[in-house]
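With one protein chain withheld, the remaining protein chains of the complex are depicted in position.
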Amino acid sequence: MTRYSFLEVAKNAFSAHKNWGRQWRSPEPKPAYDVIIIGAGGHGLATAYYLAKVHGITNVAVLDKGWLGGGNTGRNTTIVRSNYLWEESARLYQHALDLWDGLSQELNYNVMYSQRGVMMLAHTVHDIQVFKRHIHANRLAGVTNEWLSAEEAKEFCPPLNIDKNIRYPVMGAALQRVGGTARHDAVAWGYARGASAMGVDIIQNCAVTGIRRAPTGEVTGVETTRGFIGAKKIGCVAAGNTSVVMAMAGLKLPLESNPLQALVSEPVKPAFPCVVMSNTIHAYISQSDKGELVIGAGTDQFVSYSQAGGLHITTHTLDAICELFPMFRRMRMLRNWGGIVDNTPDRSPIIGLTPVPGLYLNCGWGTGGFKATPGSGHVFAHTIATGAPHPVNAPFSLDRFRTGRLIDEAAAAAVAH
Amino acid sequence: MAEIYTPAASLAPVLRQDAVSIQKTAPLARLSFRGRAEAQAAVAGALGFALPQAPLSAATGAGKVALWLGPDEWLLLAPEAELEAFEAAVNAAVAGLAASVTDISHRQDAVLVSGPRAAWLLNAGVPIDLALPAFPVGMVTRTLCHKAEVILWRKAEDQFVLECWRSFQPYVLEHLLDAARELSTA
Amino acid sequence: MLLISCPYCGVERPETEFRYGGEAHIARPADPSQLNDEEWAQFLYMRTNTRGLYAERWRHAHGCGRFFNAVRDTVSDKFVCTYKAGEPKPDLDALARASQEKDAR
Partner (left out) sequence: MSAHSQNSTQSTRLAHGGRIDRSRTLQFSFDGKVMQAHPGDTLASALIANGVHLVGRSFKYHRPRGILTAGSEEPNALVGVYRHGDQTPNLRATQVEVYEGLMAISQNRYPSLDFDVGAINDVLSPLFPAGFYYKTFMWPKAFWDKVYEPVIRAAAGLGKPPKLADPDHYANLYAHCDVLVIGSGPAGLAAALSASETGARVILCDEQAEMGGSLLSETGSTIEGLPAADWVAATLATLAQRDNVTLLPRTTAFGYFVQNFIALAERVTDHLAQPDANLPRERMWQVRARQVVIAAGAHERPMVFPENDRPGILLASAGRTYLNRYGAAAGRRVLVTTACDSAWAAAFDLADAGVEVVAIADMRATPPEPLREAAARRGIRVEAACVVTGTSGRLRVSKAMLGRLRNDGSVVSAGDVTCDAILMSSGWTPSVSLYSQSRGKVVWNAEHEAFLPGASVQRERSAGSCRGVNGLAAVLEDGYAAGEQAAEAATGAARKGGRLTATGGEASTGGYLGALPHDRNAGRVKAFVDYQNDVTAKDVQLAVREGMMSIEHIKRYTTTGMATDQGRLSNMNALAIASGALGAPLPQVGLTTFRLPYSPTTFGTFAGSSRGDAFDPVRRTPSHDWVVAKGGVFEDVGQWKRTWYFPQGSEDMHAAVARECRVTRQSVGQFDASTLGKIEVVGKDAAEFLERFYTNPWKGLKPGRCRYAVLLNEAGYIIDDGVVGRLADDRFHVTTTTGGAARVFAMMEDFLQTEWPDLDVWITSTTEQYAVIAVQGPKAREVIAPFVEGIDLSNAAFPHMSVASGRFAGLPCRLFRVSFTGELGFEVNVPARHGAKVWELINAEVVKQGGCVYGTETMHVLRAEKGYIIIGQETDGTVTPDDAGLDWAIGKKKFDFVGKRSLSRPDLVAKGRKQVVGLLPVDPKQMLEEGAQITAEANPAKGTPALGHVTSAYWSEALGRTIALAIVKDGRARHGEVLNVPMPAGAVPVKVVDPVMYDPEGTRLNG
């Protein structure tokens, strides 16, 4: 693997960049692998990378029905943060955050992880209570998160409208300074390059059509559009398509797949210094290095695999953006797209074993999977390699839906008086 | 018959233009009636006419109105002064039958939206087709005006009753007035 | 925004008048206490989440107020049919075949 550096770029400039090698191989599938990962998104590629890097398991294939990084990895708003409420969640996302820090150097691929700060706005007394609870819980868990007054929030993010007379005035904010953004494609490509260099086969345009099991129940491989490929272990990291893949193994999951939209504006000069999220009025915004305002919208209410959401969802989000940042009313939407997010009833992921021996599951990331990419891959690799969950992902078992030990990140937002 | 919805005499119009006007209406007696078929038939005894059974339709007579809102739900209207008598009559008519009669006279407020651009103005916030073939005179429906649920009843080609829960009315009017601004330009 | 035909109102209305109700034909057990934890979890949480024709519940929340069922293709988002609550679940496989034949023509 050619080591990337400025010097290397300069050197290649002399040969008109004609000597760069491939960032990853595109091999034909082998008849069998030790591990097959279904889904070459960020989480799947990271899993393969850490299987090879940490566990020395390199006889691995990552299969994707399309192009690598083409699902939610390449469709999200790239927010990275770890200030979740429950200890289990905070530990999981902090594990990821720790890996984000230094990931560019680790992968020798600039994933542009930018600690711009993620600020979550409080608009009601109830929001304040919820956010302060997060902050105190995070402090105990060793996760940074701090409270800002409305004025401090405006200082941190000057375009923010803190007028007391708007419909839902900003009453303060929770700020995680180490939160921020990263370049989504680079994360997929960096892991792909790293995994490929260690021997992992990334096989694109190879859709899984069946999961083959031995009479004794354990998995033996996958049927694909490119033929049968044997495997001792299979990890399913298929995001919105998880239910479809797992149905091939006869499993029904606590998942619903919904369209989630995002959009960007035309690029402008620096206008927005951080990431701002408002769950109460549904606005999520940052500015990319290229200058586009990157805005997350909500999910549609129904199950869909169409990767296209409704206009009223976009409209609702832009209503909110225009209220919070009235100078952006004249900005224009350049691109709008949709992904398929797999939501669990408690809005926490499922990472662990399944009732089918040899079949492992990593899904249910809903609208927030990107931030977890390195941590998710790391603990899932551990789970597959050792056959048992890493302590960090142990609480995120499928079995929690039987026992009732949910990790409910959504419920805390319920409002009542 | 006299119109059940009359402009509130004490209030100036919310909007008055050649193209469209908006006028708040005087209070009314409103009953929510829900029940099974037998009770539905029995209500006629109190109304003097049968409940309209066709979806999205209205029936009027004897100073009363019945608006179909759902297969087991009607909005019954009578003059404000008749509320207690009307409620008693409807309750008596369905006594012992499977039904619910509930006074919601104060839950809702209505405006009359009138004029050649009435449908156009409503369509600034109401997402359904208000062209005459699609929404003829006499049709009534629950729908939305922006985020607020409304009941919309077409009284004439150029007149609609727009009714909503009382706390939503300022919101609905603010949107309609905003949309009407351009009608005041040359 | 989807356009949904309400089987009670007999008209097509924009999606914003409706609330989604999740997968259809998951009846609440008559006696939940007879179910073990695994079976109860199946009822509570497990969904087919089908890619393709899916029977699902909708409520005409800002219309006639009724819950009804629909068969919709979750890939194209097109409705195959809507039907009143209590009516039997259509044969989804047969509907899928029929719609493929229609496309072929």
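Order of writing sets the chain letters: A, B and C. Residues in each chain are counted from 1.
FYI, a residue touches a chain if its C-beta (ideal position, glycine included) is under 8 Å from a C-beta of that chain, and two chains touch if they have at least 3 such contacts.
What you see is a predicted model, and the numbers here were worked out from it, not measured in a lab.
Chemist: Write out, one label after another, the shown chains that touch the chain missing from the document.
Modeler: Touch partners of the hidden chain, whole complex considered, are A, B, C.
Chemist: Of the residues A:Lys53, A:Arg81 or A:His134, I need the one that contacts the missing chain.
Modeler: Of the listed residues, the one touching the omitted chain is A:His134.
Chemist: With respect to the chain omitted from the figure, which of A:Phe156, A:Phe228 or A:Trp337 is a touching residue?
Modeler: A:Trp337
Chemist: Out of A:Ala32, A:Ala207, A:Ala247 or A:Ala308, which is the one that touches the chain we can't see?
Modeler: Of the candidates A:Ala32, A:Ala207, A:Ala247 or A:Ala308, A:Ala308 is in touch with the missing chain.
Chemist: Contacts of chain B with the missing chain: which residues?
Modeler: Residues 27, 32, 34-36, 72, 84, 98-108, 120, 123-129, 131, 134, 146-148, 165-168, 170-171, 174-175, 178-179, 181-182, 184-186 of chain B touch the chain absent from view.
Chemist: By the contact definition given up top, give the residues of chain A that touch the hidden chain.
Modeler: On the side of chain A, residues 4-6, 8-10, 12-18, 20-26, 66-70, 74, 87, 91, 102, 104-105, 108-110, 112-116, 123-126, 129-137, 139-142, 161, 166-168, 183, 185-186, 189-190, 204, 265-271, 281, 287, 289-291, 306, 308, 310-311, 314-315, 318-323, 326-337, 345, 400, 402-406, 408, 410-412, 414-417 touch the unshown chain.
Chemist: For review purposes, identify every residue of chain C that touches the missing chain, sorted by number.
Modeler: Against the left-out chain, chain C lists 1-3, 14, 19, 21, 27-28, 31-33, 35, 37, 40, 44, 57, 59, 61, 65-67, 76-78, 85-86.
By our rule, only the chains that are shown with their structure count from here on.
Chemist: Counting only Cα atoms for the centres, state how far chain A is from chain B in Å.
Modeler: A distance of 49 Å separates the two centres.
Chemist: Would you kindly tell me how far, in whole Å, the mean C-alpha position of chain C lies from that of chain A?
Modeler: Here the centre of chain C sits 30 Å away from the centre of chain A.
Chemist: When you check chain C against every other chain, which residues touch at least two of them?
Modeler: Within chain C, the residues that touch at least two other chains are 1, 16.
Chemist: Could you list, by residue number, the parts of chain C that touch chain B in their complex?
Modeler: Going through chain C, the ones touching chain B are 1, 8-11, 13-14, 16-17, 60, 62-66.
Chemist: Considering only the defined contacts, which chain A positions touch chain C in the complex?
Modeler: Result: residues 241, 243-244, 247, 252-257, 301-306, 308, 310-312, 345, 401-403 of chain A touch chain C.
Chemist: Which residues, counting only chain B, touch chain C once they are in their complex?
Modeler: 55-56, 69-71, 73, 127-128, 141-144, 149
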